[in-house]
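Of the protein chains in this complex, all but one are displayed in their positions.
Per-chain numbering from 1; labels A and B assigned in written order.
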Amino acid sequence: MSEDKEVKKRELLLPGDVIEEEDVKPGRGTFMKDKKIYASKLGVKTFRAGYVNVAAQSGRYDPKRGDKVIGTVTDVNSSIWMIDLNAPFPAVLHVNDVPWRVEFGDTASYIDVGDAVLVKISNVDELKKVQVTMDEEGLRKLNSGQIIEIAPSQVPRVIGRKGSMITMLKGYTGCRIFVGQNGRIWIDGDIQGQYLAVKAIKMIEEKAQALGLTNAVEEFLKKETGKDLDLEE
Amino acid sequence: MGMDKDMDLIDEDGLRLDGRKFDELREINIEAGILKRADGSAYLTWGKNKVMAAVYGPRELHPRHAQDPSKAVVQARYNMASFSVPDRKRPGPDRRSVEISKLMSEALEEIVFVEQFPRSAVDVFVEILEASAGTRCAAITAASVALADAGIPMSDMIASCASGKIDGHVVLDLGKNEDNFGEADVPVAIVPRTGKITLLQMDGNLTIEEYEEAMELAINACHEIYDIQREALKKRYSTSIDSYEDLEEV
Partner (left out) sequence: MKEIISKITKEYLYTLLREGKRIDDRGMDEHREINIETGWIGTAEGSARVKLGDTDVIVGIKMDIGEPFPDTPDKGVVITSAELIPLASPHYEAGPPREDATELARVVDRGIREGDVVNMSELCIEEGEKVWLIFIDMHVLDFDGNLFDACGIGAMAALMDTIVPGEEHEVGEDHPLPINHVVVPTTFSKIKDQMILDARLEEERIADGRLTVTTNEEGHLVAMQKGLSGIFDHEEVMECIHKSVDIGESIREYIRGLSEEKI
């Protein structure tokens, strides 16, 4: 049914384009004017829970509550750390939001400027002030490995459908990998594995061709590692 | 405007110096997303004009006292490279570029959903690398594409074009000599979806009827330019969105 495929092919929406849909509410990346819904960002249309959204295809990271992100500490004082998330503003990590009891004035001995952290966004207020927390399982200071950056809009591609891409990357490179929603990716493992993972992620980012991207990356990893893994499970 | 005229700007066949008809634009090409460091960018050639636009932001606005707690500030900076004009221009802003930067900032602020980004700045930098009349229209046109490329939320883009009067005729998109020796110049920018005017200047001498004719020409051309802007963005993203299909639920 090639005709069906044609219909399903995604259309790029540009700011100001009308979204012709019945019975949906305007969601993220849209605005309403004269009872019509318009795209406010360059992106593609998605639906969720009765809302139509425009998933941005470019742009900076826009912090959302609940996102797990990777940050770098840019400043420390007696009660907070300032964390750069590659967002418009630095986020605040308060001493009460870390899994240790920090003595007053002793913040820098726990986390210091230049340290990398895996944190969760706990709040974004009306003035877009962002608060993050580390007090939850899996969140922590990152002590080894490296961090690379991709465009936040590319995050879903690196994760892949149902996590297929990231599972493959981990399997072939033997690395621990975490993809932050802010486009920062933490990779840890032996140097060869890290090197390979970085190359594969660059490939995902650069190769715009979609169809067969997973296959292309798998071929590359097979060739480089000499392995042939069955990752279907 | 107003220079002594020592040449005919229209020939006996009713064509202009570069062979264009009265309502004909110079050739315009736009490429979106060509700079790596910027959040969004566009390179535009318009006749002999060469313009590069880059957008950074939304990002923290410095100095802090300039921050607006209710919205983002759109800061456009129009700058001419010293080699962009026949007589070398001293680097840095002059009165003309300061004025154009201000008008551009105001025009662009109208389409950006600034209230979504309190306290921040959306910086728009436009470099004129080669100038040949109509650079402010070229700058706004390129800046709009760069803003969309940067994923900035907007109600629409802005398209801009000038019309004017040469040898007693109202014509579209003045070229270099037409700008120097013509009788009037009317740069216009519109929000194409609504048709509203977001930038308007005029200098020279026009009757009210001629002004109306000039506006009609310019506005029609803006819609043509809007198509070129849209095509540039579609070209840039056409391949990357194909892959989106499978990934939506992630």
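Here is the rule we use: a residue touches a chain if its C-beta (ideal position, glycine included) is under 8 Å from a C-beta of that chain, and two chains touch if they have at least 3 such contacts.
Bear in mind that the values here come from a model prediction, so they are computed numbers and not experimental data.
Chemist: Can you work out which residue in A:Thr107, A:Gln131, A:Thr173 or A:Gln194 touches the chain that's missing from view?
Modeler: The one listed residue touching the chain not shown is A:Gln194.
Chemist: Touch as defined at the start, partner being the missing chain; which of B:Lys48, B:Lys71, B:His169 or B:Arg193 qualifies?
Modeler: Considering the complete complex, B:Lys48 is the one touching the chain left out.
Chemist: Could you list which residues of chain A touch the chain missing from the display?
Modeler: Against the left-out chain, chain A lists 72-74, 84, 113-116, 142-148, 191, 194-195, 198-199.
Chemist: Can you list, in ascending order, the chain B residues touching the missing chain?
Modeler: The list for chain B reads 35-38, 48, 50, 52-54, 56, 59, 62, 77, 79, 81-88, 91-92, 123, 125-127, 129-132.
Going forward, only the chains that are shown with their structure count from here on.
Chemist: I'd like to verify one number: the distance from the centre of chain A to the centre of chain B, where each centre is the average of its C-alpha atoms, in whole angstrom.
Modeler: Roughly 34 Å separates the two chain centres.
Chemist: Under the stated contact criterion, what part of chain B meets chain A in this complex?
Modeler: Against chain A, chain B makes touches at 33, 39-40, 57-60, 69, 111, 113, 117-120, 148-157, 192-193, 230, 233-234, 237-250.
Chemist: If we count contacts the way the header does, which residues on chain A are in touch with chain B in the complex?
Modeler: Touching chain B: residues 8-10, 12, 14-16, 29, 31, 33, 38, 40-44, 46, 55-60, 88-90, 126-128, 153, 155-157, 159-163, 208-211, 213 of chain A.
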